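Handing you this structure, nothing more for now.
Note that this complex is displayed minus one protein chain, with the remaining chains in position.
By written order: A and B. Residues from 1 in each chain.
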Amino acid sequence: MARVAHNRTPHALVAAGVALLLAGSYWGLLKAPREIFMGDVQRIMYVHVPTAWNAMLALSFAFVCAVCFLFTNAWKWDNRLEAAMEMGVVLSLLLCTQGAIWAKPTWGVWWDWDPRLTTTAVMVFAFGGILALRAFVDDPVKRAVWSAVACIVAFADVPIVYFSVKWWNSLHQAQSSPQTVSRAFHWPLRINAFGILFLWTGLVALRARVAALRLQSEIHPPVPEQKSAPAGAPVPGGA
Amino acid sequence: MSGLLVALRKDLLLQWRGKAQIVAIFAFGATALLLFSFAIGPDSLALRQHAAGFLWLGLLLASTLSLAESFEREVEEQALEGLLLLPASARALYYGKALANWAQLALLGAALVPVMVVLYDAGTLRLLSLLGVILLGTAGLSAPGTLYAAMTAQARARQTLLPLLLFPLVVPVLLAAVKATSLLILGDPMGQLAPWATLLAAFDVIHWALGGLFFGRVVED
Partner (left out) sequence: MRAMIAIAAAGLYRRYGRRWALVDVSFEVPAGALVMVTGRNGSGKTTLLRVLATAIRADRGMVTILGKDPQREPVREKIALLGHRTYLYEPLTALENLAIVARFLGRDSRRKALLERLEEVGLADRADDPVQTFSAGMRQRLALARVLQQEAEVVLLDEPYGHLDPPGFLLVDRVLQRLRRQGATVLIATHLLRRGRALCDRGLVLEAGRLSFAGATSEMPEPPGADGAGFAEGA
């Protein structure tokens, strides 16, 4: 297997991402005018909405990696899958935390069973479980195949989970979605969205490299040299 | 198709030989239902209202034991590999196992109903509908459960991994089955049973298809 290239693009992406995120967050959280009805708490939308988009993107990317791996059996897809799932779980956890921070002052409870957030919480457990599966399987091939299959099955489940929770919840209370952000203030949102996008893309690329290096040590020990062993003599490099 | 019938026959025979285990799993489920009532307290109104939830939670917990057990016999002497090498179709082996697991879970569910009736004073006259909900719900547990049991039977920490993987996936089954069962117990004036049953059916179709699609890759070496 070829040596991993020391491409600097991921680092550039991370740097750009952090810069954009700082700019967008500063703008949205501090400089943009207060929202009339909800007050300062609503400012969290400037990070919450971009996080939501990116969490979904990261998990969708994980799904694509899983499908690609099953079709091509190329290790790079497994490396990316591992990285993308971790990132998806982290972003989803962040999303749930932001949701709780918003919900407490608004509704008085930490969790209001909003369908989107509840689905996100279920996804945290679903993909977290797959990451746990990876930790307990030693054979790299099995680990890759099983986590790809589990990822596809979990992803296929997302719409069903969403619908069932939405339905289940609608019978009890009205929808509570902190969604509307007035037009004039879309810019901080977009800046943050791209900020997080660059950030996670760069991090996933770097994380995939780490996975590739670990995999290299697991599955590519040097092949024993071609030499004819005299009968009976112990052959080094075998055991 | 014939492979499927041979596989199903084999799995039902294995279950029949292991009936003592099934009785023990039923006892586990019934104990869980008892513990739930202790957790709530002797408030008969509250117990009746939550009876459906307890039934399905108990069934879900018991299902992890049943599903894990279904692959014990396949891996202890590598019998599954032996069949795949014959060669037997992986798809037939999956559906045979999933169907047998479904039967066992449905039986467990039906057996827990009287326990629910007694402990929570929660019965229904619409027994056929209740059976239908149990069948749809347990089908939703069996399909992904069989797929994941095949994986975890070969991994370490298998007892923890199976519930960890399965539970988030079957949230829709839990929601829909509890809701549907609740409607049967507490009354369904607005006729909402059908949509929940449809949700269950949709879940079942998707996961039975996915399971058959992926089982071969999951068990091949």
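Keep in mind that, in the parts below, a contact is a pair of C-beta atoms (placed from the backbone, for glycine too) under 8 Å apart; a residue touches a chain by one contact, two chains touch by 3 or more.
Quantities reported herein were computed from a predicted structural model and do not represent experimental measurements.
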Option touching the unshown chain, where B:1, B:39 or B:86 are the choices: B:86
Among B:44, B:78 or B:198, residue touching the chain not depicted: B:78
Positions on chain B where the hidden chain makes contact: 2-3, 6, 9-10, 13-14, 17-18, 73, 76-79, 81-83, 85-88, 221
Where the missing chain touches chain A, by residue: 138, 218-219, 221, 223-224, 226, 229, 231-232, 234-235, 237-239
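Note that only the chains that are shown with their structure count from here on.
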Mean-CA-position distance for chain B and chain A (Å): 30
Complex contact set, residues of chain A against chain B: 70, 122-123, 125-126, 129-130, 132-133, 136-138, 142, 145-146, 149-150, 152-154, 156-157, 160-161, 163-165, 167-168
Complex contacts: residues of chain B adjacent to chain A: 144, 147-148, 151-152, 154-157, 161, 164-165, 167-169, 171-172, 175-176, 179, 195, 199, 202-203, 206-207, 210, 214, 217-218
